[in-house]
Structures are given as C-alpha cells and as structure tokens.
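All protein chains but one are shown at their positions in the complex.
Read from first to last, the chains carry the letters A and B; within each, the first residue is number 1.
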Amino acid sequence: MPELRKERLDRGVKVRSDTIYALSSMKEIMFLVGPGLLLILLLLVLPLVVSPYWQRVMAITGVYALLSISFGFLANYVGLVCLGGALYVGVGGYLSGLMNAAGLPLIICIPLATFLGALLCTLLLLPCLPLRGVYFAIVSFIYPLLAGRLIAATGFYGGTDGIPGLDTLPNIWITLYLAILILLIILYGISRMVNYEDVGLVFRGVKDNELAIKASALDLTWYKVQAVYISAVMGCFAGAYLAHLYGWVGLSLFAIDFSILPVAATVVGGSGTLYGPLLGALILVPASEAMRAFGTLRIVFYAVLLVFFVVFWTEGILDFLKRKYEQFEHWVRI
Amino acid sequence: MKDDIILKVENVSKSFGGVKAVDNVSFTLRRGEVLGVIGPNGSGKTTLINLITGFVKKDAGTVIYNNQDISNWPAHKIADAGLARTFQAMRPYPTLAAYKNIIPPLFSPRARRSARGKLGDRSAVAIDLLEEVGFERDARVPYKLAGALPLGYLKRLELSRCLALMPETIICDEVFSGLSMSEIVSMVPLMEKLQRDGITLIMVEHRLRELFKIAGKAIVLNFGEKIAEGAPEEIFNDDRVKEAYFGGEDSYVFK
Partner (left out) sequence: MEIIIYGIVNSLTLILMSIGFALAYGVSRIPNFAHGALFILTGYLTWLLRFRMDMPYGLAILLSLIIVAIIGVALYQIILIRVRGMPISEIIASFGVGLAILEFLRWSGLKGTAHMLPPFMSGSMLIFDVPLDYQRIIVVLGGVSVLLFLWFFTTYTKPGLSLKAIAQNERAGLVLGIDSDIAATLAVAIGAVFAGIAAIILLPLGNIVVEMGYEVLVFAIAVSVCGGLGSWKGAVIASFLIGFAQTITVSLVAPHYHFVTALFIIIMVLIFKPSGLFGRQKELEERV
C-alpha cells in the first residue's frame, strides 16, 4: 500500500491578499472581510426570522458568547485561565437587581452594575493575581461557589429565593439587539486592542513572560488588574442583562454553568483568538437548547463532546474552517 | 560628576533552603564604570543580580542606587529607576515579531518620560533601537518572529529591551555565553559603545578575555562569598581565586 501524505497549499487569493495589494480587487476584499460580514449579517437578520422561543434562546446565547469572549480574552491574550465567569454574572446580576429593586430605572442600573460590579470583581480577585495556571483557575472557580453558599447561608436579599419582580427589558427587539450590539462592539474593541494597540502587546507579554514585563519597568499586577477589569466588565454586563431578561435574580446566577461553558466553547471553537470562543458559544448554546428533550442525558452528550474535542480534535472548529477556507488539500504519494 | 557612586551593595545575603547562595556580598560602583562579576558555576552570580534588581527577595542587606534605598522595591520599580537587566535564559515573546518585543518596554512609564518615548509611533522607535544593536533592517530581521531568531540575535534583543528603558545602568547576565567566536567579536564593540555612551555596566561573565577588554575591575564570587575584588592583574594573582577555579595547589590536577 502506498504511503500517502496530505499536502496543503494556500489558495491564490489568500497569498495575494496577505500582502499590501489586497485592495486591488473586489474579490480579494470580499475574501478578507467576507467571513466577518457574514457573521454580522447573520446576527442582525436571524432575530427577524426565528420564532419567539428561539429569539429568547438567541438572547441567552448572546450572554454566553460574551462570557466566552471574556474568558478567551483572559486566557489567550493575558494567560489567566479564569473560571470565575459565574462570579461576574452573579455580581453584575445582583448589583443591578438590588439597584432596580431600590427604584432605579434600568438605563442606570445596567451600566452602573456593569462598571461597579467589574470593579468589585477585580477587587475580589486582586489577592489571587500572583497565582498562575491551574492555581488561579481553581481559586477563581471557587469564588462563585463561595458567594453562592454565603448568600444561601446568610439569607442575603431573599437567600435561596432571590429577588423576584424586577423590571424586564422593554421588548424582545430591544432585548435582542442590545445583546448583539454590545457583543459586536466588544468583539471589535477587544480584537483591535489586542492586535493593534501597544497595551495589547503588554498583555501578551504578561502571558508569555512575566519576568520580562517586570524587567521592562512595567507593573505586572497593574496590567493584570486592567485585564481582569476588562473581562469583568463583559461578564458583569452579561449578568445584569440576564437579571433583567428574567426579571429575577437568584442563586442560579452563581451557577457553575457560567464558569464551565466558556471553557467548553473555547475547546470546541478553538483557542488562540476571540472568534473561537465566540463560535463555540454560538454552536453549543443553541445545540444544548435543541437537545432539551433528552433531559440530563444532554449533559452526557456535552461532556463526551468536550472530551472528544480536548483529546482528539484539539485545533477546534474555527481553525478547521479557516484551513478549509484558506488552503487546498490533497493527498500525495510519498 | 564622573566620580560619584551610583550603586552601593551592602552585606547582601540569600539562602535557598539552607544553602547560602549569596553570603554577605558588598561592593560599590561609580557612574560610568564597568564591573565584571566572575566565579565558577553555581557561585551565586545570577542570584546576586536577582537580589539587586528585586527579582528575588533578599534575606538581608541593603542596596543603594542613586542615593535611594531600593532594598525593598519591587522589580519593576527598580527598572523604572534606571537599573535595567538582561536575562541569561532569554525568553522573548516567541509568537511576536522581534520589534514588537521592544514595544512593552517602550510603553513603560520610564520610556514615556524620555524624549524618545514621546515619539508617536513606537514600532518605528523599536526598529531603530534594534538596528542600533545590530538587527539588519534591510534584511528585515526586526520583522522576523522572535521565536525563530538565532541565539546571537536573542542576546541583542535582550540588550535592546534594556536600552528601550533609557537606563543609566545595565546588568548583563552572560551576554557572551553560548555565542560563537565571531558573534562574540561583533558583540564586544557594542558593549564598548554602551560604555562610551556613559552607561554603567555590570557584566556577569565566563569569557574573561572579552570581559576584561571592557571591564576595568571585577569581583569574584565563590560559594556565594566575595573572595576578591580589583583590577584583572590583582585578581589573576589572588590565591583564593586560583583555588576557586583550579582547586588549589594540592589538587590532583597539578600533581
């Protein structure tokens, strides 16, 4: 049997558009911006055509997508694997809920909860910032568990029952397009920051080599604080948004789903960029909704899928698609 | 101003789990001087640097830099005061182009206070800096991925990361080690240029011949202790130094 090897060659349009001459033809411009445009168009048009049930699913998908980007930003660009997504959601949600219950309108509650909540989360995580790798992951994972148990034990604002009867976002269109708009702004803002701004390079330096950052007269902790604050802003917004999507805050805002799903999304979508986690969330959340009929068996599917991706298909979906998009593949005989 | 003391290290000590890595070392350094730090492997040279620059916490001792007590300052603040260092084991940001490795130090408060840092485009400044230390701009070396650079360039990259801070003092941890003879030969003029620019240098080295082309005096460490200090001739004639390097008169090597 002849031995075969897969050969990959860049497509012509990819080679040409890699250089400065990309703007020479419409075809090449479309090759470069097409995928991004497609994503934006899909996000803008999809709410118009799906049923109200799936519109709600889309809103929740948006929340998870934000959390996944928040996770991906910290993990891929700053090197902090933060499993504290649920902390962000819980703090953001509770703050917004408390302010709303005190009579403030939503237009003040949500932004205030987003920025103050992120500040609170950053302060809470501040003592753990010298930790690295698995240790930081474990501590950040424990925070939301601790917060949840504390609220249950102390009976803080309704304890296990939570605070019901909050204002909800006015109608489904505002709800949905708010999520999509924020998602796109954050996606654009963060990828611009990490790729084109100098501070993005400092963040990458924090990931690659902490000693070099210190030797460069840069305050390591201060940059970690900034990065955590940025990711916390996304997470706290997601929490505040969720609180007013349901019109209720409670212990389930600290549920580990919010910490775990971003990891799953990154594993499935592919790490290295922000788009991998985003794609992962866009696939996983609706898929899990579609499997609702299976009950807890869907978590089994989920877990098996996760193991499959992390062990056998580590590149993730995004890199796979990217390869198909940019390269020819064919088998050659050696 | 040529004569004033820029760095004063007093009785610095550090032990790692019972082993005295640096034991009561003191020395002073005048502005513009070049000091060599030599000693056998494991004699505590790198640890001494780590203690001075704040990367490892001292057990005891004080460090005075520019009349400020920097003994308990964090590493980044010491670098901010103008005392920069290179690392022996170079770990650049491997997935970034070489010139992008220089942008974080250019982004630091110290660099931004200086005239060069105020320029708008840090990429351009970074490429200029790399050219100064020998990255050929025409061959597009500054644009190569840092992870793919050969060792000689990595050493230069380390050096330019220090230069980006516009430092008054640079502590070089074995810039010559691991390089080929021709690379060393091209590195020496670079160090001499830094000296002419008025930068105070501390060089930890094994390559004594090249070191003493640049350094006027040196201290010798053995098992964490300072056993000699002075000009090259004094050091080479010191009995304790001979013993540290060659195992003493009664060592079997000489029998």
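Just so it is clear, a contact is a pair of C-beta atoms (placed from the backbone, for glycine too) under 8 Å apart; a residue touches a chain by one contact, two chains touch by 3 or more.
These numbers were taken from a predicted model, which means no experiment stands behind them.
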Query = Out of A:12, A:133 or A:189, which touches the unshown chain?
reply = A:133
Inquiry  = Among A:44, A:145, A:283 or A:321, which one touches the chain that has been omitted from the display?
reply    = A:145
Remark   = Interface residues of chain A toward the undisplayed chain are 81, 127-128, 130-131, 133-135, 137-139, 142-143, 145-146, 149-150, 152-153, 211, 263, 267, 295-297, 299-300, 302-304, 306-307, 310-312, 314
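The working rule: only the chains that are shown with their structure count from here on.
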Request  = Please name which positions on chain B make contact with chain A in the complex.
outcome  = 53, 55, 74-77, 79-80, 84-87, 91-96, 100, 103-111, 122, 161-162, 164-165
Ask   = Quick one: in the complex, what on chain A touches chain B?
value = 198-199, 201-202, 204-205, 208-209, 211-220
